Structures are given as C-alpha cells and as structure tokens.
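Only a single protein chain was left out; the remaining protein chains are all shown in position.
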Amino acid sequence: MGRTISFSDAINEALAETMRRDKNVILMGEDVAGGAAVDHLQDEEAWGGVMGVTQGLVQEFGRDRILDTPIAEAGYVGAAVSAAATGMRPVTELMFNDFIGSCLDEVMNQGAKLRYMFGGKAKVPLTIRTMHGAGFRAAAQHSQSLYGMFTAIPGLKTVVPSTPAEAKGLLIAAIEDDDLVVFFEDKTLYNMKGDVPEGYYTTDLGKADIKREGSDVTIVAIGKQVHTALEAAEQLAAKGIQAEIVDPRSLSPLDEDTILASVDKTNHLIVVDEATPRCNVATDIAAMVADKGFDSLDAPIKRITAPHSPVPFSPVLEDLYLPSADTIVRTVMELTGEDTAMTT
Amino acid sequence: MGRTISFSDAINEALAETMRRDKNVILMGEDVAGGAAVDHLQDEEAWGGVMGVTQGLVQEFGRDRILDTPIAEAGYVGAAVSAAATGMRPVTELMFNDFIGSCLDEVMNQGAKLRYMFGGKAKVPLTIRTMHGAGFRAAAQHSQSLYGMFTAIPGLKTVVPSTPAEAKGLLIAAIEDDDLVVFFEDKTLYNMKGDVPEGYYTTDLGKADIKREGSDVTIVAIGKQVHTALEAAEQLAAKGIQAEIVDPRSLSPLDEDTILASVDKTNHLIVVDEATPRCNVATDIAAMVADKGFDSLDAPIKRITAPHSPVPFSPVLEDLYLPSADTIVRTVMELTGEDTAMTT
Amino acid sequence: MEASNTRTQTMDSHQAMWMYQKMSEIRHFEDTVHETFSKGVLPGFVHLYAGEEAVAVGVCAHLNDKDSITSTHRGHGHCIAKGCDLNGMMAEIYGKETGLCNGKGGSMHIADVSKGMLGANGIVGGGFPLATGAGLTAKLQDTGGVAVCFFGDGANNHGTFHEGINMAAIWNLPVIFVAENNGYAEATPFSYASSCENIADRAASYGIPGEIVDGKDAMAVYEAAERAVTRARNGEGPSLIECKTYRNYGHFEGDAQKYKGSEEREEHLKDKDAILQFRQYMLQHNLSNEEGLNKLDEQVKASIQAAVEFAESSDYPDAGSLITDVYVNYTNTGRES
Partner (left out) sequence: MEASNTRTQTMDSHQAMWMYQKMSEIRHFEDTVHETFSKGVLPGFVHLYAGEEAVAVGVCAHLNDKDSITSTHRGHGHCIAKGCDLNGMMAEIYGKETGLCNGKGGSMHIADVSKGMLGANGIVGGGFPLATGAGLTAKLQDTGGVAVCFFGDGANNHGTFHEGINMAAIWNLPVIFVAENNGYAEATPFSYASSCENIADRAASYGIPGEIVDGKDAMAVYEAAERAVTRARNGEGPSLIECKTYRNYGHFEGDAQKYKGSEEREEHLKDKDAILQFRQYMLQHNLSNEEGLNKLDEQVKASIQAAVEFAESSDYPDAGSLITDVYVNYTNTGRES
C-alpha cells in the first residue's frame, strides 16, 4: 500500500498481471497498441489506446497478444466472443460504450446467450472494457453511460469501478471470470490518483462497498458519482446529517443485501446515477428497494440522474447535465428535513 | 363499430390509411412486399412480410412505396432515418426487435439524437415497426421484448399496443408523429380479433388506458400481459378483490398521471411485464411510483416479469418463462390479503 | 476466379460412402421433420436444409473435431455433416431435455461445441465474426485447425460479411467462407438484393481467392473445399467458396413458395438433385453398387426413425432448468415474484 498511481495505470497493471499469468489472455481493439505494421515505430512510441491506457503492454507482450483491429466492432467483438468460446480468454476494448450500436448483436444475442442456448455446454470468458461518462466535452455520441442497457441483458455481468484500487482488483476478477463481463471505465476518472496495491489481487464481483458510513440516509451512487455523493456527504455532515454512501461496484450481479441493510438502517434512499433516467440502473435499484425494502422506508425513493436528453456539447449545458453535490444535498434536505429537525 | 378484424389486419389498415393520405409515407423492410423483381409473381401472391401483416399493400401502392430491402438492418434503418430527415415519412420494419443488435447505432446515435445534436433544426418523422414477445416457440434470438432498451433512449418514443383497435389508432398516430417512434407488435397477438373502427382515426400517444376499473389493487400491464392481467382480474373478482388494470400503451412518453391516480385510489401496485426483470419497464414504473406515489402506497410494489434469463426454446420452459394469471392472482392475494380480509 | 470444373481426382470408397451416408441422413432427417412439422407436432420456426446436402457434406468431409464451423438458421445439415448426434438433434428440435442443448436452444440454436459445431444461428450474418474468432484461436494456439463459416446469399449483404472477411484476410486466418447461394433470402431473390453477379466476385475486395462451384455436385464442392482447407492449414489464409444451390422446401415450414419459378423447382428437385447425382457418380466410379447404397439408405432411414422415437419418448426439461446455465459461476435467482 501507500503507492499512489492513477486509475488508468491501475487498469494497465490489471491487464499486465492477467496476461503474465495466462497466455490465453489477449487484448483486442482499435489502436490498443497502435501503429500496427509501421516499421519505424518503436513499441514505446505506440499509442496504447486512444487515451493511452494500454500504453506499454505491447512492449512486454508483443503484437500477437495486443491486437490492433480494423474499425469493425461487430467483427472484432464477435470474433472475441467465439475466440472465448473456443479456448482463449480475450479482453476486447470497445473504445466508447456509445459504439455498442455497431456490435450489440455480438454482445446481446451471441456472447450473452450462447451458454444458455447451448444448455450450459459452452462458456464465454470474455471481458469487454469500455469508456463511458459525460464531462469530457465529447458530445452526444461519446459521452453516454450505457451500463443500464447491458445490465438488462441476462448472461453478462457489468462492473463500474470508482477508484483506482478497485478498478485493478475488479478488472482482474472480471478477466478471470468465466462469464462475459462488461467493464466500464469513466474517461474523466483516468487521471484520478489513489493507493493501489502492487501485484496480483482480485476484488469480488457482486459485492458492494460502503464508501462512507452514516445513519440518516442511504445514497447509492454509481461510478464517478460516488465522488459527487461523498462531496455531498461532507456538506451534509456539516449540517448534522450522516449519509451512508453505497457503491455497488458491480451492477450485475447486484449486491442487494448490502443496499437493503443500509436502507434498513437509514430508512431513506437516494440513488445517484449520471445515466439517463428511464429504464436504467437508478430505477432498477429503486424498484428493488420499493419491493424488498418497502417496510424500511420512511420517505419516497429519490433518483438523481441526468435528464431524459442526449448529452449536450456546450460545457455550460454539460455541467448542468451531470448530477451535482448541490442537488444531492438539496434532495437529502428535502427528504430528511423533518427527521433531522427532530434529531438535532 | 361492430366490425371485427384481427390485430394484424388492423395494422395493415393503419398503414393503408396513412399511405393514402400522404405520399411521403413509404414502407421499407425485408420482404415487406416479398419477391421483388420476380416477373411471374402476382402482387397478391407476395408474402407481405414474414407474418403476412403487410399483405396486399403492394397491390395498392406499388413497389416504389413498398420497398423490399436486403438483409442489412443498419443500412436500411439508417437510410430510413435520413430519408425522414430529408423529407419522407418512412415506416420501416425491423422484422424482430431482437435484430436491433444489427442497427442500434442508427436508432440510438443517429435517429434519436439528430434533432437534439442539431439544436432542434431537424426532425426525424420515422416509425419503426417491430415484432416482440415470447410464446411463439421462436427461441432466444426471436422472442425478446426489448421496449425497455428503447424507452431508455431519449429522443424516441415507444408504443406497445394490446388490442386491434388501439394498434390501428396508435400506429396512425405514430406515423403522423414528427418524432422517431418505435412501435412494438406482439407476434402472438396478430390473430387476436377485436372491434376496429373503419377508416382513419388516431389514438393519442402518451395516454394510458384503464382496461378495467377496480378499487383494491392497480395492475399496470404491458402489451399482451394486459390480457393475462384481465384474466387474473376475473379470478380475483370471484374472490372479492377488484383489480384496476392500467395499460400504458405508450411507454415513452409514459402517462404517469393515470398510473399515479390509480395507485392513489387502490394503494397497491403490481407491474406485469414479460420482459426481463432488470433495468426495464417494470422497474421504471415501480421507481416512478416509489417516488411520486410513495404516500399512496400501503404495500411493497411487486413486479411480475420474466426471469433474468434468455427465452428458452422448449415449450414447457417457455410457458414457465411468461407471467401467468395464476402468478398474478397469488401475488395480489399476498399483497392485499389483510386489506381484503377487512373489506369482506 | 479459379477454375473449378476440372475433376482432378477420384475419391476412395470409404470417403464416398461417408459422404453418401451424411447426405442421406440430412435428406431423411429434413423430410421427416417436414412431415412431423406439418402434423403440428413440432414447435417454432423450422428451416430445412434438404436440397443443399452436397455443400455441408462436401466441405465437412475435410474437417475433424478440432475444426470449427459456424452455421445459420438453416443449420440441421451442418450439424449432421459435422458429426452431431442424430438423437440429440431430433430431441433438441422437439424441445426435450435429451436434446443437444437440453431443449433450451431448439432448431435455430443446435450446437455441439465438443464437435466444433459452434451453433446454428438465428441472426443472419452472425457467423462471420464467430468463424473469424474461431480461426483466431486456431492461429494463436497453433492447433492446426480451421474454421468454416456457412452463410446464405441473403447474409452476403449484411455488414458482418464485410467485417468478418476483412479481418480474417488481414490476419491471414485459417477460415473458409462458404456461401450457400440458393437464390433466395426468404422470398427475396439474390439478384434483386445483391449488387454483385456472384458472391465469389466479392472475394476480390479482400484479396482472397473466390471460387464458384456447382453446389449440387458434391464432388465439385469436395474438391474446392479441399483446396481451401489445404490453403488454410498451410497458413495461406482465408478463401471464399460460393456454392450455387437450391432449397427443396420453403424458407420455413409454411411458406407457399410462390416466388419460385416452377421450372427451376422441377429441375432442382429432379435432374439436379445432389444425392441422385452423387449416387450416379459413385456407381460410375465403382465406389459402391446399387445394393450397397440401398442398404445404406435403409440404415439411415432406420436411424432417423430411431431419432424420432428417442425424441418423442424423452422428457421435457424440468422447471428448474429455466434459470440455470445463464451464468457459469453465479446463481441466477431472477427477480420475479
């Protein structure tokens, strides 16, 4: 511990660790090395992904295992599905999760369904890494958070890490998992630094993490919004309200127990998610609690999400588009107003 | 009134009505006429779609307006998006909603976002008709109900009719609507007969319909499940429980007011949807009520959906996969047990 | 385009008998499913392969269990040619728990990964990337295996055709793309939907060999496949073979087939019949005799009959299996009440 590296480097380490341990792990995607077949290019000069996340891997593992692909998402994601079913353990990069439009069939109808359709006689140990999230001024087709769409699909798992250490442990677990896992990386978190253990370790899929304990309100937050929620929690603490922040980390499977236990303690639930509001993860968690945790609830379940609109380009609009600590604080105040009045 | 025709014929009439009124309405899709460029084929012998829903339209409107396409969903749906943006009013058929995997980009990133990305300076008056639903023994890749995935997407509307008359009125409204509308047709409803008015009429998008009034529990049901719910309601009535059945008809926009008013009356909510359980329409409606209708609720919100698995082929499993009237009755009994004990 | 009509060799009797048997199995299997379906016994969509036997069999004659194939909605023939168990196949089509996929897949998803049969596929064009991926495994793990992608003339206009073949070509993978051009995609003629005269012509876009063969002629398919498989095993990369063929039945069961010309239909069902032609060839080349082939046909019929009985007497899957096999290592509890 004590070693501080970036979210991006943590992911890079996770890939290197698994590739060292299992020669069937390969990385495929557009420019994951970069500059394929360019003679004069030194490996260390290669892009390593559009954001440089996989920089350096080609030096250690070579171009047979770090495979640049054409711009053919259906082609290479589909190839990865079947490479997985026939004995490899590929990690494929869908550069932006927005590009799922070009390869949804390979993920939804092939990769996720193969095992079930074949009566359990096949498995697809494939990990799809993909970037999501607004705030990068990347506009409507490069800023979506589409984990809800994937979480809806039976047969695959979804993971959204919020810290460098967890990103590393969860990614190693995802790669070693025998199911298709879609791993979401918020592009605005790549530069975030944090303590990250050296070497190999895994963080279990399907286990939520309580990022802050509190007794007055449960805030379930996804990915980067964990940090927005923590910021709000500080402000709330100053007002005497203790928020408990639950980070599900994996959305499918979802750790329902941890969420329900927290709500049982606080009697209030807010879900914070920067994805769009309808048929999405915030509604999913709210509905789960409105069923299984109904008796714990003292107040309506609030969801703080993006509006039902595409992501706008203009920085002023994009800032408004994202949930903010202020909105969270205001919502908590409205929700728990009476309770805290009584407590203090 | 009094004229009884099938769900399938009602859709056919809707298409004919709009095509007669507006020459910019065209129909595009795989075999929507069938047998393109086959000399010996008489128009009346042409398939008219894989289920015969568009049979006969080519006789009246000719092959310039009933366009058979190659098996190229991205190609023709994308073409329809831009035909719409440049002055046509196309209706395009995605044979099975499961095939969205081949053209999600054209729907999600192009069709649905164009207007917003262009600052309101374009519109996409396109209707996508598509088949959904289990129960046809069509297995995992031809039986899904994916309206949740579409409802999550800002910029398009979703409609799921449950009766022939509404199918006709809603489809005409969808085609005349200036936004992209995805219109879901349950393949197992095509043969269902019902009273359908002759000629032109529209049924408003965004208005739910109360299919049965009741005071004890609100059952919101989608598409074919409206009928399962009605069947359950009969059984419940025999036990002295009056269920109110709300059919949202359009999922985006969703008529929140009608649902909330019903829950305010019955204090109990069950959502019945044959789609998979996570990040879907049932969770969406439950979450909405757990927020805006919380104070009306006397009990947890229950969702009766398919399990979190692909659709199995085997008839015995597929029958178990779908919600049943029995499950609804049992769930209502559990939920309202005490209340009804008191009422009677 | 390479010449494909020069017969370079004859075949040994053992290989020929295997091919005849597989073709006969496919024909009788499909004819039986056709009959059974028309009685309303079978559930779902069924797409029959009868008429196209020479393609699957001529190609798979060169494959072993280490080789993979991807298939289509019209997959029974590929399964049989790749060695799938007839009982397990029939039971799968009936939705029984003894089916190859325990009844969960059905006709459109029969698979036997242990035999390298990576599944029929309900998605047109779904096989291109999958075959490329199987070829990638073969190359990276140096298994010596090849992957074959069977696809229809309709699939040839899908984007995955382009993406899958281009990738196989730039990576020089051992993949053989086998077009089954039966003239129609559902009710839409190949000539209407495709801007090329032959599917094989499109091979040039990918710098790979494209060959046209008479898909009714099992020997022609066999020989073209031999060239392509040898090429692939030698590390010389992918090939495309277009087999001109015809389906004896409709697109799916229930299709009135009005779009087909009566002459073409007549011709294909009679003179051009693949099995009759191959029988002729075997007799001419003394690879068997009337008696031997008749006996084989009888055995095949009996095995199909046994498969039907096996399927009919098998149980349906039990309720619990509804939610198993969704994940490998996570229990799917579902959420429904």
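Letters A, B and C mark the chains as written, and numbering starts fresh at 1 in each.
Keep in mind that, in the parts below, contacts are C-beta pairs under 8 Å (C-beta built on N, C-alpha and C of every residue); 3 or more make two chains touch, one makes a residue touch a chain.
A quick note: this is a predicted structure, and the numbers were derived from the prediction, not measured.
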Identify the visible chains that the left-out chain touches across the whole complex.
A, B, C
The one of A:Val160, A:Ile222, A:Ile304 or A:Ala325 in touch with the missing chain is A:Ile304
Sole contact to the chain not displayed, among C:His62, C:His162, C:Arg231 or C:Arg247:
C:His162
Which of B:Ala80, B:Val159, B:Leu189 or B:Ala243 touches the missing chain? It is B:Ala80
Please pick, from B:Gly56, B:Pro70 or B:Gly293, the residue that touches the omitted chain in the full complex.
B:Pro70
In terms of residues, what is the contact footprint of the unshown chain on chain A?
30-31, 34-38, 40-42, 45-47, 50, 68-72, 74-75, 98-99, 101-102, 136-142, 277-278, 302-310, 312-317, 320-321, 323, 327, 330-331
Please output the residues of chain B touching the missing chain, sorted low to high.
24, 26, 64, 69-70, 72, 74-88, 105-106, 109-110, 114-123, 154-155, 157, 177-179, 205-206, 253, 288
For chain C, residues touching the missing partner are 157-163, 165-166, 169-170, 192-197, 201-202, 204-208
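FYI, only the chains that are shown with their structure count from here on.
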Which chain has its C-alpha centre farthest away from the C-alpha centre of chain C?
A
Approximate Å spacing (C-alpha centroids) for the pair chain A, chain C
40
Just curious, how far off is chain C from chain B if you go by their C-alpha centres, in Å?
35
Could you say which residues in chain A touch two or more other chains, in rising order?
74, 105-106, 109, 116-117, 154-155, 288
Where chain C touches two or more other chains at once, the residues are 99, 101, 103-105, 109, 121-123, 159, 326, 332, 335
